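Every protein chain except one is present and positioned as in the full complex.
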Amino acid sequence: MEKIEVKTSQRSQILDITSQVQACLSQQTKKSGMLLVFCPHTTAGLTVNENADPSVKSDMGGFLGRLVPRDPAFTHAEGNADSHIKGSLLGCSQTFIVERGGLQLGTWQGIYFMEFDGPRQREVWLQFVPKD
Amino acid sequence: MEKIEVKTSQRSQILDITSQVQACLSQQTKKSGMLLVFCPHTTAGLTVNENADPSVKSDMGGFLGRLVPRDPAFTHAEGNADSHIKGSLLGCSQTFIVERGGLQLGTWQGIYFMEFDGPRQREVWLQFVPKD
Partner (left out) sequence: MEKIEVKTSQRSQILDITSQVQACLSQQTKKSGMLLVFCPHTTAGLTVNENADPSVKSDMGGFLGRLVPRDPAFTHAEGNADSHIKGSLLGCSQTFIVERGGLQLGTWQGIYFMEFDGPRQREVWLQFVPKD
């Protein structure tokens, strides 16, 4: 598999990793199939959303922060139960169609790494599976 | 890849696309593997849920509308930040097992296209990857 390095600088942060994911596909020239993008961390997640207006990212981050606040009622001793819950709500993987070596995304779609317990040094793993 | 056309008539709407997805598989007769169903839009999503009682759809749509209301506090200029957030909560893809050309679903499962910013003309993309 391929690996991408991601460095976050805040507790909650959304990073566009679209171009890094596309770069990993360059070795699969002209092949079609499926790409699995996987986050091996439990206080982070992956999502796909608009990459044109940055307010989409900030509205999404703000909403998640209000939906799952850092509630003292959580029992997880590390104090980051909210980060784990947000990770599960978003999910730890995204799957994409690849055609002739190219990642197939909608016009406005970008791939986002969602940090919920940074700042940290993170990894994203990728596996390409050809259809023939 | 294959493409399905979906036409929505309301701002928020849940459409059963199960039979359209199954129809796309008819060319893969007798092959087994994995089917990726992908939504290329950022204000819509895909989910899998009960397709027997229509109240499941309406309860799910009603809940999401209350969870992420059209809040004026959102900053995204197009006024559809709630649609983008609902899209990320549900996710833009679903993956399915295929055996001998047949989509493997549980007894009560249907595949739903979830419109959060219609009415619109939409697409759903499909990629089948055989296991051998």
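Structural remarks
First chain written, first letter: the chains are A and B, and each begins at residue 1.
One rule holds for everything that comes next: a contact is a pair of C-beta atoms (placed from the backbone, for glycine too) under 8 Å apart; a residue touches a chain by one contact, two chains touch by 3 or more.
Predicted, not measured: the structure shown is a model, and the values here were computed from it.
Of the residues in subunit B, those that touch the hidden partner chain are 32-34, 47-50, 53, 55-56, 58-60, 62-63, 67, 89-91, 94-99, 104-109, 129-132. Seen from subunit A, the chain kept out of the figure touches residues 1, 34, 36, 38-42, 67-68, 74-78, 81, 84-85, 87-89, 91-93, 95, 125, 127-130.
Here, only the chains that are shown with their structure count from here on.
Between the CA-based centres of subunit A and subunit B the separation comes to 20 Å, rounded to the whole angstrom.
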